[in-house]
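Missing here: one protein chain of the complex. Every other protein chain is in place.
Chains: A, B and C, in written order; residue numbering restarts at 1 for each.
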């Protein structure tokens, strides 16, 4: 696959995710073994203190890892999350989140990834938010 | 605290979560050491295959565990998620999700919880969706 | 399989684990979907404060979950750990640990389990030590 094909493959799946569309997430990068997604701050993603919700960080990290994995799956296949584990380091208001997923090991049946979630404030300052570790299963694409 | 007080305490925090309001989640039960939340199916919570998004299951399990923990926190304190880990067992379309969190151990500084996510279809049939394990930190309430 | 066959199947695999033999662990129960193992206190399983080592609790929980999974695997197959996550609740000296694994979902390719680790002191008093959540993969038995 060319670089454009890899990005297009991920974008096509991303566009089908109603949850990401509604939360306002966008695809930033998709290369073999890597994917970066962005989520701007809005009242659609807040917890009780007004910061980004842990569930939003989890969802963003889940798809960053998942789409990093998809770039390594054979054509005709896609991936589903078997499980993930996320540690939260800080909560932030405003700005946007970036989650970057990396493939640690791409097996025939299972793919292991990690992801980091970073906050970028209005001035461009970045801060670590969360780290994730994930297991994906390679499954036939059915749509 | 009376049972009504416990429910009201959780509801007051829940109502401040923009993400839960936007996704359409509701609080079902909150008792000492236990919390149940519901999330009806809509295009705000779907993944690329049209099923409930893993990120939605994760967010729902996170708050079910978190609010189970809140019921055990001293007055004037609340809880934040240190980390959680979730295993997905199946994906479902339609109906609604229920996540029920349970406190496994309530320490002075840390609280450990588990949660199960169950799908209920239009006929009332229930199916296991996900299981979660979580660490919470007890922190002063600042609002 | 009869109950005796299930226990014998697990015992046969258990006996091949050099690490469990060396640490002094024993198989207590193995029934469809459940396995209980024991580990007596000794200086082979301690951390720097003299309590049971987190690594010993992790290893014990790993095999309790793994052997619970093995009881559900088809004949000719066995299981390997894809990943596990363990929360520690307390450390204890003396007595013994018991870890009990339960199958949460037995799929054709993956099995999900949980396990609880409990401490039993010299007087028989039991205390919760740790909880674990695990993913197993079903693989052909090669020996």
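In this text, contacts are C-beta pairs under 8 Å (C-beta built on N, C-alpha and C of every residue); 3 or more make two chains touch, one makes a residue touch a chain.
Small disclaimer: the values here were computed from a predicted structure and weren't measured.
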Residue of A:11, A:42, A:87 or A:118 in touch with the missing chain, whole complex considered: A:87
Per the touch definition above, residue among C:45, C:97 or C:110 touching the missing chain: C:45
Missing-partner contacts on chain C, residue numbers: 13-14, 16-20, 22, 42-50, 53-56, 58-60, 62-63, 66, 78, 80-88, 91, 142-143
Interface with the undisplayed chain - residues on chain A: 85, 87, 89, 104-105, 107, 112, 114, 128, 131-133, 135
Footprint left on chain B by the chain that the document does not show: 82-83, 85, 109-110, 135, 137
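What we mean here is this: only the chains that are shown with their structure count from here on.
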Centre-of-Cα separation between chain B and chain A, whole angstrom: 21
Rounded Å distance, chain A centre to chain C centre (Cα mean): 33
Interface hub residues of chain C, defined as touching at least two other chains: 85, 135
